[in-house]
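All protein chains but one are shown in place.
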Amino acid sequence: MSKTITLTYREALKTAIREALQKDERVFLMGEDVGHYGGAFAVSKGLLKEFGPERIMDVPLSESGFTGAGIGAALAGMRPIVEIMTVNFSLLAMDQIFNNAATLLHMSGGQLNVPVVIRMGCGIGRQLAAQHSHSWEPFYAHVPGINVLAVGTHEDARGMLLSALESPDPVIIFEYTSMLNLEGDIPENAGAVDIRKAKIRREGKDLSLITYGTGVYKSLEAAEILEREGIDVEVVDLRVLRPLDEETFLASVAKTHRALLVEDAWRSVSISSEVSARIMEKAFFELDLPVERLCGVEVPIPYPKHLEDASVPQVQDIVDRVRKILRP
Amino acid sequence: MSKTITLTYREALKTAIREALQKDERVFLMGEDVGHYGGAFAVSKGLLKEFGPERIMDVPLSESGFTGAGIGAALAGMRPIVEIMTVNFSLLAMDQIFNNAATLLHMSGGQLNVPVVIRMGCGIGRQLAAQHSHSWEPFYAHVPGINVLAVGTHEDARGMLLSALESPDPVIIFEYTSMLNLEGDIPENAGAVDIRKAKIRREGKDLSLITYGTGVYKSLEAAEILEREGIDVEVVDLRVLRPLDEETFLASVAKTHRALLVEDAWRSVSISSEVSARIMEKAFFELDLPVERLCGVEVPIPYPKHLEDASVPQVQDIVDRVRKILRP
Amino acid sequence: MKKTKTSKRISKAEGKRLLHQMQLIRRFEEKSAEVYTETKIRGFLHLYVGEEAVAVGVIQALDEDDYILSTYREHGHALARGMDPGAIMAEMYGKVEGCAMGRGGSMHLFDKNIHFYGGNAIVGGHLPLAVGMALASKKQGKKNVTCCFFGEGAAAEGEFHESMNLAALWDVPVLFLCENNLYAMGTALKYTHSEQQLEKKGPTYGIETATVNGMDLLEVMAATQKAVDYIRKTGKPYFLVCYTYRFRAHSMFDAELYRDKSEVEEWKKQDPILQFKKFLLEEQLITDKEIAAMEVAVEKQVQEAVDFAEKGSWEPVEDLCRYVYTETQGS
Partner (left out) sequence: MKKTKTSKRISKAEGKRLLHQMQLIRRFEEKSAEVYTETKIRGFLHLYVGEEAVAVGVIQALDEDDYILSTYREHGHALARGMDPGAIMAEMYGKVEGCAMGRGGSMHLFDKNIHFYGGNAIVGGHLPLAVGMALASKKQGKKNVTCCFFGEGAAAEGEFHESMNLAALWDVPVLFLCENNLYAMGTALKYTHSEQQLEKKGPTYGIETATVNGMDLLEVMAATQKAVDYIRKTGKPYFLVCYTYRFRAHSMFDAELYRDKSEVEEWKKQDPILQFKKFLLEEQLITDKEIAAMEVAVEKQVQEAVDFAEKGSWEPVEDLCRYVYTETQGS
């Protein structure tokens, strides 16, 4: 076993960007305030000095323009990492992502690859209110032609970007800003990870908690609490939201016969809806109980802490719901 | 019973717009080519002459700009009908719709109403290829704060707009361009319809076909074919995609104990995913068989007819799938 | 484009009122920062310190019926418009007594009664709204102006272009009020715009345009008066670029790596409040004693706002799902 190191989610992200820039000359980072400001969340702090303005490009507020430019640069042989400061602003770039990045390969009959990587800060939990707290994972996961990753652990913060840059097709990476300061342990030699598979983060036999993003550590925490009560839950980190790795979560459900789906995004037409529908289709006869969902409450996220907290599943909510399912 | 008249889906839409303009001075129609051109799909042909350029406003290609302007006009007391020529271009206006129209009421603590109606041509089936064949119903249905309607019948083509204009909150209306020339019968005095409820378009006892938009007539046609074989399906037209009227479809499933969900949108994270998940949660023990989905194939829509046809459920596909479910 | 010269004539009462407004904004912002470090306010907090002459100078030229839209850096505009400081502070505390029931926080101040339409946190996203509101006024035969504040960073967004074009095509009474404080977060003007003289853009939409020194209250007042007169007379849009500077960080998270302390110090010499005080004293429109008294009054006002916020109440969690749809509709 290799040595492990402790680092924050932010450091893991940054180390990956640095490694990517060192490894491949075609790689460059572009986004609002990635350079002089140091990154809105200090993820790219210092990189401008290290790599210069050709590799770390500050761009004006023009999400459609610079995201499209990143796609164009990818078409022409570069490996751009486009940072959309937060997912909230990605609505402005969606036409570029869905009508260009996701479709050019198809429309050109297989001629044109778009190896662009688009990173976005996202998530709820910093009291940023309705326009700055969106969870658009469900949108991106709906669209064929792109790969969609959710960085739920330090291991993935360190590895997903590197793997994404190996993809000949567009990859969208969701990074959860509420986790930036969180410390975690990863192997010293951690690097690229498999970006096709979901991952069992904790084995268990009584129920499958299927989740992604901020849901992963929350679910692991809930699992520990439940363990003390003799409830043994399995935690499945979807990781790849498109294309979904159903094999892994179906196998988990086939083992536990019960599932609770956990996510911060609004419940209707969410990732959990899809997971539930797939379990319905492919593991119905394995189920002892109906699959339940614990998702974001369907309200624009309110500013005050107590209301914001109430809008998304908390550890205690997960614990309570699992108890209710297993010991009604 | 009142007399019925026969008219096309297009005429039904147009009659509704005309009535809305006549009834309320605050109403005006704005959109690309709604005036001089006569509407991209000839829905508003002649209205410029009838109502003048203040009520029928041609706008430049600037989807974000004019949609936002419609939202602003609604804030300030007007009742704008914004036409986004097709749903495909609505990506460019999504920031306005989701960050402004859908959230202003909430962010202002209940002070600001946004009574805007946004109509969009949509659907697959005219060989318009990957950038012009999107089905974004799943996106819109995900977002709280808006009402989302799918016009699947002539009755709704005639009535939904009028009801939408009564709403104090934003309403998005999906109009299916492949149905424009289709004739149908509606009562002569048809008008506003209930935009909170789904509707059983055909009663049946063996299986519930739950659908919306172009799926409605396709499902009804399939139902007729199946009837000849002694299979009696119920057709549920969701109509309102947000907030979903689950009561109606759950009751249907409670009656038939089997459901097939039909839609043109890509399968992953679709309206059908949500319907399936709700049935899972609230009617699991009613089910004789797992709920199945028949959705769009997950490929950017290809241009050639045979491939386009293969991308979305056809009447025959529905018939075949129902047979397979009921007589495996 | 025209540079506007001010007449510099002003009454004592007016002078005091304006100074009071600027001081109130300044102290309110400083207090907000303090309270933020006490973690009473959370989320983003964007302060307006240094730019007071713009909000005060512009808004004094507006009528009660005029509509105002602003950004996430809007406390100054809200105060200048006469929004109750207590309601703003309570909003930032997240209390029900806030101007938006606490739902919005610092970035989303709203008060329909005084026609203050946010507090918008998507950069550039409120420009189309402003054009639409002005369009409504035109259709309704109202004579009011819609004033839309935004930063120079916002002018790089496509929505700036679309909004300018629509406003000019439709001839609607909107004042595009660009607060050019030279930075968009940490991105200097030169990295944001290939043509840094933003005022050059107005004429290419056929929009009447002017620039003004945003650190000088009287000049801002005069320039805005001219703009508003033009809009009321013609019904057409107007583009006014105010050159200004923020003395503090972009938000509470900003380490200010992108600009030199010396640059900030240089700009502080043009502090709009110091300048205006000096002017009032020189013109003998105010006395040192009056200024001292005003400072005490402002301090009290700000403290009262904090007290009001402190005393405020939390919305019950049971009400979480309110304000998603209009309640009369029952949906």
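Just so it is clear, A, B and C label the chains in written order, and each chain counts residues from 1 on its own.
Basically, a residue touches a chain if its C-beta (ideal position, glycine included) is under 8 Å from a C-beta of that chain, and two chains touch if they have at least 3 such contacts.
None of these values were measured; they are calculated from a predicted model.
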For the chain not depicted, the shown chains it touches: A, B, C
Touch criterion as defined above, residue of B:G38, B:G77, B:P168 or B:P243 at the omitted chain: B:G38
Hidden partner chain, touching residue among C:E51, C:E157 or C:E315: C:E157
Full-complex contact with the absent chain, from C:Y93, C:Y191, C:Y230 or C:Y325: C:Y191
Contact set of subunit C toward the excluded chain (per top definition): 156-162, 164-165, 168-169, 191-195, 200-201, 203-207
Contacts of subunit A with the absent chain, listed as residue ranges: 28, 54, 59-60, 62, 64-78, 80, 95-96, 99-100, 104-113, 144-145, 147, 167-169, 196, 243
Touch list for subunit B against the chain that is not drawn: 32-33, 35-38, 40, 42, 45, 58-65, 88-89, 92, 126-132, 297-300, 302-307, 310-311
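In this section, only the chains that are shown with their structure count from here on.
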Subunit A and subunit C, separation of their C-alpha mean positions in angstrom: 36
Inter-centroid spacing, subunit C versus subunit B (mean Cα positions, whole Å): 41
Multi-chain contact sites of subunit B, meaning residues that touch two or more partners: 64, 95, 99, 106-107, 144-145
Multi-partner residues of subunit C (each touching 2 or more other chains): 102-104, 108, 120, 122, 125, 158, 323-324
